[in-house]
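Take a look at chain A:
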Amino acid sequence: MDQFLQHLANALIMGGTYALLGIGLTLIFGIMRIVNFTHGELYAFGAYMMYFFAVVLGLNFYMAIAFAICAGMVLGAAIEYLLLRSKRGADIDTTMLIMIGAWIVLQNTEILIWGSVAKSINSPFPIEPLTLGPVSLSSVRVFVLFVALALIAATYVLINRTKLGKAMRATFQDSSTAALMGINTSAIYTITFGLGSALAAAAGALLGPVFVVAPAMGDLASLKAFAIVILGGLGNITGAAFGGFILAFAEEMGASYISSGYRDAMGFLIIIIVLLFRPTGLFARSERVG
Partner candidate 1 sequence: MLEIKNLVCRYGKVTALKGVSLKVPANSLVVLVGANGAGKSTTLRAISGLVPAASGSILFNGEEITGRTASRILSLGIAHCPEGRRVFGQMTVLENLEVGCYLRKDTALIRQDIDHIFGLFPRLAERRKQIAGTLSGGEQQMLAIGRAMMSRPKLIMFDEPSLGLAPNIVSQTFDIIKGIRDAGTTVLMVEQNAFAALDMCNHAYLLEAGSMVLEGPGEKLINDPHVREAYLGAGLAHA
Partner candidate 2 sequence: MTSAQNTKAILSVENVAMHFGGLIAISDMNFHVNEGELVSLIGPNGAGKTTAFNIITGFQRPTKGRVSFRGTSLAGLKPHQVTSLGLVRTFQRTNLFDKISVFDNVLIGLHRKTSARLLGTLLSLPRERKAEAELRDQAWEILRLVGIEHQAKERASGLPYGDQRLLGVALALAAQPSALLLDEPVSGMNATETGRFIELINKLRSRGTTILLVEHDMPMVMRISDRIVVLNYGRIIANGTPKEIQNDPEVIQAYLGQGVKHA
């Protein structure tokens, strides 16, 4: 039982960052219908930016996180503006090929700049774990969970309560009518892509100090993000948040009770099972943005 509680706590902490990844991708893939293979790369980018700001430039840890998130937003918006804007309305294959190309370029640029050796980032948190009954957690991980939850809440408020959020939802539901309302739908798409990318970068920036930063970290992150989005239902932000926690839980259980080698297989099995038996996602009935 104690063991189980510990796993649950671990899953909760990973789930927060998975939820960020998933919400970011559900905006891009679920709503804009871009099969975004660069999503994981933006996650890796966020981690590298964290390394750059916190270690190379020696900035304050918290400021470095904020800068890394902003950098992710800028890169994401740039990708949309340069590569996707002129292809809007093109079939899904076309944009997918562009995104695969962009993924290869981004990943290898990272290797070129930072080398293939993993980097580590020190956090200002004490090394001694926090103990809560049978569960012990490192304080940096608890910090990560809280920041992730705050970012999820901020995204929710942005989309549901602000004028920009209303314009985004109007554009997703019916872009030509939204244009009739005076909304610059092109700009909305760029902003949405930037926002989704910022969330991926946030996940990377937060996990960078927990694990290490390596060029290949993006590959699995992309596919896991797809699993989360599919689990939650396309374009469903609440679904993606839950999807993130479910995936983290499935991985934790898979790793501890089946075999640690199959931890990463859980996401793929979820994708295959959900798509084949419940293609609209588990949370299809709940509210949707787009």
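Picked so that all candidates are chains of the complex that A comes from, given by their letters.
As a convention for this text, a contact is a pair of C-beta atoms (placed from the backbone, for glycine too) under 8 Å apart; a residue touches a chain by one contact, two chains touch by 3 or more; residues count from 1.
This is a predicted model, so every value here is computed, not measured.
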Touching candidate - 1 or 2 - for chain A as found in this complex: 1
Touching residues on chain A, where the partner in the complex is candidate 1: 163, 166-167, 169-170, 173-174, 176-184, 287-290
